[in-house]
Each structure stands twice: as structure tokens, then as C-alpha cells.
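Of the protein chains in this complex, all but one are displayed in their positions.
Just so it is clear, A, B and C label the chains in written order, and each chain counts residues from 1 on its own.
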Amino acid sequence: MIRFGVLGAGRIGKVHSATIAANPKAKLVYIADAVPAAAEQLAAQTGAAAAGVEDIIRSADIDAVLIATPTPSHADLIEAASKAGKAILCEKPVSLSVGRINACLDTVAKNRSTLMIGFNRRFDPNFASVEARLRRGDVGDIEIVTITSRDPAPPPAEYVKTSGGLFRDMMIHDFDMARFLMGEEFVVVNALGSSLVDKAIGAEGDVDTAAVQMQTASGRIAVITNSRRATYGYDQRIEVHGARGMLSARNIQATSVELANADGITGDPVQHFFIERYALAYANEINAFIDAVDAGNTSPHPSGFDGLQAQKLADAATTSWQTGKPVTVS
Amino acid sequence: MIRFGVLGAGRIGKVHSATIAANPKAKLVYIADAVPAAAEQLAAQTGAAAAGVEDIIRSADIDAVLIATPTPSHADLIEAASKAGKAILCEKPVSLSVGRINACLDTVAKNRSTLMIGFNRRFDPNFASVEARLRRGDVGDIEIVTITSRDPAPPPAEYVKTSGGLFRDMMIHDFDMARFLMGEEFVVVNALGSSLVDKAIGAEGDVDTAAVQMQTASGRIAVITNSRRATYGYDQRIEVHGARGMLSARNIQATSVELANADGITGDPVQHFFIERYALAYANEINAFIDAVDAGNTSPHPSGFDGLQAQKLADAATTSWQTGKPVTVS
Amino acid sequence: MIRFGVLGAGRIGKVHSATIAANPKAKLVYIADAVPAAAEQLAAQTGAAAAGVEDIIRSADIDAVLIATPTPSHADLIEAASKAGKAILCEKPVSLSVGRINACLDTVAKNRSTLMIGFNRRFDPNFASVEARLRRGDVGDIEIVTITSRDPAPPPAEYVKTSGGLFRDMMIHDFDMARFLMGEEFVVVNALGSSLVDKAIGAEGDVDTAAVQMQTASGRIAVITNSRRATYGYDQRIEVHGARGMLSARNIQATSVELANADGITGDPVQHFFIERYALAYANEINAFIDAVDAGNTSPHPSGFDGLQAQKLADAATTSWQTGKPVTVS
Partner (left out) sequence: MIRFGVLGAGRIGKVHSATIAANPKAKLVYIADAVPAAAEQLAAQTGAAAAGVEDIIRSADIDAVLIATPTPSHADLIEAASKAGKAILCEKPVSLSVGRINACLDTVAKNRSTLMIGFNRRFDPNFASVEARLRRGDVGDIEIVTITSRDPAPPPAEYVKTSGGLFRDMMIHDFDMARFLMGEEFVVVNALGSSLVDKAIGAEGDVDTAAVQMQTASGRIAVITNSRRATYGYDQRIEVHGARGMLSARNIQATSVELANADGITGDPVQHFFIERYALAYANEINAFIDAVDAGNTSPHPSGFDGLQAQKLADAATTSWQTGKPVTVS
């Protein structure tokens, strides 16, 4: 029985708490939040108790912490939990600073802590199936990975200010997905970006529309496009072309219903946003972490290294966009 | 808070118990099963207590019973629960005998009991969306309803012996769906049946492959086809053609992944069977019943009358198949 | 080089004449029409000469006649051409009377004439592929054949008067398709019909909405539905379910373009009507006839017998609809 403390009772903290509470191998013991009432309410719903962050991390009653607090606190909390000997599942990113990630991972390594990073999309059943079939060889040698990722609507410009920018805040998921699917590191990153959706985002020095192409040492290519707006829902597609075929995962529509009439044949928009689209992914992610801890697997994936590599690619893309030049990643 | 007693801890009793336990408006209090250990195990998993059927029905601690026992006990349990003043959700069918259903519904009517019948497919989000759009007028006047329903694999021939036959055991769901979609009663039923899948089924005097066409008083037509076997999974499709267009709900594949190669473009088989395909339908059904009881709605749908009418159509189809003649339904 | 006389310069006569003119194994020599100017115009466009029907049939300059005149003249023209020793391709039906068809086929048999009936849909590349794969065993033993056929808009009620009724005029194609796909004769026919689209059709004693279910001696089942109206275009679909899988052919949309927005994902309506949908089928049909004659194959398919059997099924369906009883076909 893995006993959990959840740090952060916001939207994603709630989703994860429900999964932990429903997993027979786990027990949700404590919940913390900067707003105590939020922690108390979630605790009441899940049969847990509200407590302070420090107390939870130090508590002898818990085996694992789930970090779902705001990004700036992630690295500190990972280190504290690592020192306290807890297994750690931390939402992405560890930090917006590669240097800070490196320091944090050093601590984790020194303490031989179990650390998993919350790149939830790896656990989407569709994308996970594509990856498993790639590793099995269904398309032979991989040649081109294509990732399309568009949010239904842009965030407020204020959010953008502290987000680290589109490449670090939004495309970070796609960088991880590209590495996950490709199975080889990227060495060159080329980025283009524009502010076409909301000029206020451009005014904050960020972009809302972007394309990145990357290449591995062996010449394989990945192409990512992002937009902060898609009128038809949360656009999340992958496609992998190889020597023997192509594997793809389409969008998922809200229902399978179609209306045919003189205007054409119309199906539903795609699932609205991440809460709907990745409901199963979030649950599978938590359950995979619980299985890993339960089985004594101290190096689950996505690992701290995966978090580091995705951040490096996001930094490289940001620099490439800013300088108008390709950036080499070591 | 609606307090529940669940009668029957088999496959579907487990599914429903989990939904009741997770609904904040409901409390799962007691579980009964002919095998006491089954009731105890499910009770332990859901925070309920095991008890006897009679004790549960009489208990002052419960407001509603969910009947998920074998078919022959349904009518008796509905009557007992009705007399005890409980709200009742009963798995289909009330009885294989129309006479017995009528008697049971008389008791329910006399006691003004709340009774809902478990035609789960009405709560599938896809089919429910089609029905809502039909009522909204998306296709204008309905002309033809087409229902395709195929199980992945046939049941054992022994099961068939006591099932009432394909029309009462399997197509009963499609009769209810046809009424649900059409919104008008059928007056003529024509049935064809064959044993093509498993000769042992034919040897028991039943069919495993069947087609039914029905007509309403105003001339609208419904067509249903059933097979006890589909190699590609649980085939569950509907299509409604009207004066202004066609609404349809496709099958749902296990994932959205496709492999393209020299053999063609291949997606997953459709979801395997009812536990996967109708997971949401089962949950929505229970939650709709809880909402109805909570809101004081004493005549939720599908009603006892819906159960009666579907059974009449199943009887008519059975007779039509046996006699080779159309059967008029009053 | 097969030298052709075309009888009838209407819509379908024009389509076929263009195909004959373009086939290097054939030569379009003469064209006849009740309206001489129509024959002359088509002859001018195709490099042929206008002539009278009798002259064409008797001419030593032609090897084959294509009969695309109104239905009442078909049987007489087949017999005349048979007596003149010509190979014959006749549009469906040979006659609305089974007795007249039998007499006509006797003449054809006596003269050992080559006769092919224009059930064009057998030559649609999609449906032809399904049939070829059925014969190859792709789905194992066939169990259920489903055919959906809906015209975009109803004909004028006056047309209906002399058409023989929906079962003989429209569903005749589906009866042939059901036989083509099933590969076994039907012995029982059950029909339902209504006038839901246009009351004027009902006033003429005909139906515009119909369903037929048929069974073979071995118990296999076919289901056909027809409507005289479909707002989304010419609905032409088939589906064959067997012991090892299901083969289907979808509708074909005007383009592959889709628009995704907040209203959903919308593709084009399906191809409008037979001229678009079956353009390739018409060409393949003519070319198959030319190949057969060129190769000395004197019994091409669909044969006169195919025409006879489809007509018997249409008669049986008409009777079943009128009497409300199943009809046995010998």
C-alpha cells in the first residue's frame, strides 16, 4: 500500500487525488494547498486529511508525494521530498531553468530517490499504443515524426508573462513526445514563431503560433506545430513515418454521431481540452507511478532526465526563435 | 442522499455498485448475493455491508434498491420492493412473460412506486445524443431507423436454453432502442432467423442470426439485424433517416491509431464487448436514476411500460420467426 | 473490332456511346433514337451515323447492339437483335413481366445469342472489389448482406405510374446486388412499404420508402432499405457480414475536403446521383461487354437469367407489400 501526500489541490491535484483514492494499491493520506480551505475540501471528498506541505513531506505516514503546486516551487519540493526519502511524482516542468533542474537531479541522484515527471501524454492510450508499436518495429526505421498540438483558446496575456513562453510552457509536452516517439536525441533545433492569435501575447514578448523542426544525429526529422487557438477543440495528433509504413493517432471527437444533410456530413468537434482529452492519460500516469513504486522500480519514466532534455529543447527553440538561427543541442 | 441496497453482486452488480459509491448524492448501504462471499467481498470494496435480500428490502436504512439478480427473480423483487416503498432500478427484463410483467406493473402502479428498467443503451452518450437531436428535429420526420447489433462471440448453448431465445435475450435491447429513437409504437413485426454461427444453438431451438423489420401505424419503418458473433468486436450502430437528413452513430474503436502500409490502412477492432462499450452508459444510467429519485421524479425512463413494450415486440418477433408470418402488435 | 449500334440516345445512351467510342476494341457505327435529331447530334459528337432501329439491327456492319430505349421496347428489341445474330447489351429490365422475360430468354437461348443485362452497379469498382473478396473467402461463410439505397430526390408522380413501382423500378438494382453478393438464391421475401416522402406517389398506389428482408435456403439473410429521397446525396452502401469478418463499401463524397470549426467537422455530401456515382461503373460495364464479345465469351454476366431472377424478386416484394405476407420464390 503506497501512502500518498498530495501537494497542491488545484485542478490537476483534484484529478490525481481521485485516481490515487480509487487505486487499491494506494492510500491518499494528506493533501496540502496554499489555500487551506481548498486542501480541506478535497481531503473531505477523498477521505484524506489536510496538512501543511512541510509536515507532509516529513511525515512517517507517507511513502510518496505528488507535487502539483505552481512551477516555481517544483525543484525545492522535489529536493525536500528526496531528502525525506519519499518517492516523487512531479508535474512538469521541474524548473524553467536548466541549471536548476541539473542541481535538483543531482540531489535526487545522491539520495537514489524515485522520481517521475508528469508528462501525461505518454500515458494516453492512443499515443502509448503508437510508441509501443514503434518499438515493436511496425513501421521499421523511423524517418519523420510529426506532432500537431493546438489549444482551444489562448490563455490571458498575464499568464504568458510568467509562463516561460510558448516553447517552455506549451510545446514542452511536444518536445517530450518527440523524444518519446523518436527514441533518439535531437541535435539541431529550428524554430519559427509569430503572434497571430492575440496581439497582447506578442506584446508580452511571446508567440502564440509556432513551428519547430529538429534533426537527430542519424538524420531523422521531427516537425512540431503549435497554436494557442483551435476553434474545433483541443487538436492533439501524432504521425510517425518509417521505412515500412506510417503510424498515426487521430483526434478524438466528443461523440461518434454524424449528421448528413445537404450541408454535408458533420461530426462533433474534437474533445474540448486536456481534462477531457487526457482523462485516461492522467489516471494511467498515476497508476503507472503507483505500480512502479509498488514493484520497487526506482527509475520510472518519464524520468528527471526526460524532464531535463525536454527543457533543453524548449530553451533551444526559444533561442532559435529569438535569434532566427538554428541551435545545436549537446 | 439516496441510500441504496444492491441485490446481486455479479458482473453488472459490481459495475453499478462502483457508480453508486462514487455518486455524492447516493450512499451504498447494503449488498446481497446468493453467494454470501460475493456480497461480502463487494461490500468490503465499496464501504457497504453484506445483508440478505429480504432484510435489505425491508430495511428502513435504504431508499432505493437496484435489482441485478437473475431474470426469474426480477418481478418478485420489484413487487416486494414496491410494497416496501422503495424506489427501484431493475435490470432488463422484468420477466420473460408479458402476463407476469403486467401483474408486476399493476403492483407498482398501485403503490405509486418509482421504477426504472435498465435499458442501459439509452444512456450511451452517442445514442443519447442521436435521440436528443431527433427530438430537436435535426432530421425532420423520421422515416427509417436501422439498428445493427452483433455480439463478439456466441454464449454457450446451455445459456441459450433458459434465455428465452435471441429475440427476448439479445434483440430486446434493440426493440427498446427502436422505440426510443422512433418515438412511435410499432404495429407490425416481421422476423427472420437462422442458426449459422453455432449449430448447438439451433439444436436448442434458437437462432443466432436474425433480422426484424417493423412498421408503425403512420408507416415508419425500423430494421434490426443481430448476430451472435462478430470477429471485429461488439458491433453497435444506429442510423436514423428522415425527411431532412440522416443521423448515425458509428462503432467505437479501441484506440484512434492507424497503421498505413502496403496492406492498406488499418485501425483497431471495435471495443470488445458491453463492459467496455457501455461503461459510460452504465454509469450515466445509475446517475440518471439517482437524479430522478433525488428530484422526486417518480416516473423516470425507461419505465416499466418501456420494459413491457419491448417484451411484447420480442414475443411478436419470436412468433413471427416460428410461424413465418408477420405478427400484429396491439 | 466490335462494331456497335446504339439504340436510344437519351442520357444513358450518351454515356455508353462515349465509352464505346473511346474503346480501341470497339467502333461506334450507328445510333438510333425516336427523336431523329437526338440520334444525329450524338452521332456527330461520336463519329457515328444516325440510322433507324430496324436498319441498325439488320445491318451487316454491326456485331453488337446496345439497347438503351424505354423499357417497354426492350424485350422486342432483344428478340429482333437475337434473330439478327447480334450480341446484345440491354439496359435493365428486360420487361416488367416475368412471362415476357421468359419468352424473350427462350428466343435468346434458341439463337445462342450473347446477352448481357445492364445492372451497372456490379461494375462499380468498390462493389466489384467486395464481391471479388467475398468469392476469395475474405469473410468466410456469408451470413448477412445489408444494402442501403436512397435516391437524392423522388421522381415525378407521373413517372411512378408507368414505372412498375419502387420494387421493380428502383429496388430491382438492389435485388440484383443481393444475389451478386450472396451467391445463393433467395427463397423467402418479406416487404414493407410506405409513402412518406411524397403523398402523390402514394396516391398512385406506389411507395417511396421500403424495406425488404430475404432468406436463402441455407438460412442466409439479406436486408434492403430504399428511400426516394436523401438530402445528403445518392446513398449507396453495402455491407456483408460473415463467419470471419465484415466487408463494406462506404459512400463516396464529392471531395476529400473537411472543415473543422466550432460547429464540428464537416465533409462534403455524397456524390449527387447515378451519373456521378456510377460513372466508372457504366464505363467498366461497357468495356466488360466488349471484352466478352471480343473473347468469344457468349455468356457474360449479368446474364438474362440474372435479369429474370431480379424481376422475380421484385414481383415477390411487390406482392408481399400488397398482401402483408411473406412470399415464397421458387
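The criterion applied here is as follows: a residue touches a chain if its C-beta (ideal position, glycine included) is under 8 Å from a C-beta of that chain, and two chains touch if they have at least 3 such contacts.
In this text the structure is predicted, and so the values were computed from the model without any measurement.
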### Message
As a test of the contact rule: which chains in view would the missing one touch?
### Response
A, B, C
### Query
Among A:Thr46, A:Ser95, A:Asn126 or A:Thr146, which residue is in touch with the absent chain?
A:Thr146
### Task
Specify the residue from the set A:Lys27, A:Arg58, A:Arg100 or A:Arg229 that touches the hidden chain.
A:Arg229
### Query
Of the residues A:Ala132, A:Ala243, A:Ala262 or A:Ala295, which one touches the chain left out of the display?
A:Ala243
### Message
Among A:Ala34, A:Leu196, A:Ala254 or A:Val329, exactly one should touch the missing chain; which is it?
### Response
A:Leu196
### Task
Please pick, from A:Thr19, A:Asn126, A:Gln213 or A:Gln253, the residue that touches the omitted chain in the full complex.
A:Gln213
### Message
Using the document's contact rule, name the residues of chain C that touch the chain not shown here.
### Response
125-126, 129-130, 133, 138-139, 244-252, 255-262
## Note on the structure
It is residues of chain B that touch the chain not shown, namely 230-232, 253, 260-270
### Summary
Across the whole complex, the chain not displayed is touched by chain A residues 141, 143-144, 146, 148, 150, 188, 190, 192, 194-197, 209-211, 213, 215, 219-221, 223, 225, 227, 229-232, 235, 241, 243-246, 324-326
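Methods note: only the chains that are shown with their structure count from here on.
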### Query
Line, ring, star, complete or other: which one describes how these chains touch?
complete
### Summary
Per contact tally, chains sharing the most pairs are B-C
### Query
If you average the CA atoms of chain A and of chain C, how many Å lie between those two points?
57
#### Entry: Centre-of-Cα separation between chain C and chain B, whole angstrom
41
### Task
Send over the residues of chain A in touch with two or more other chains.
260-262
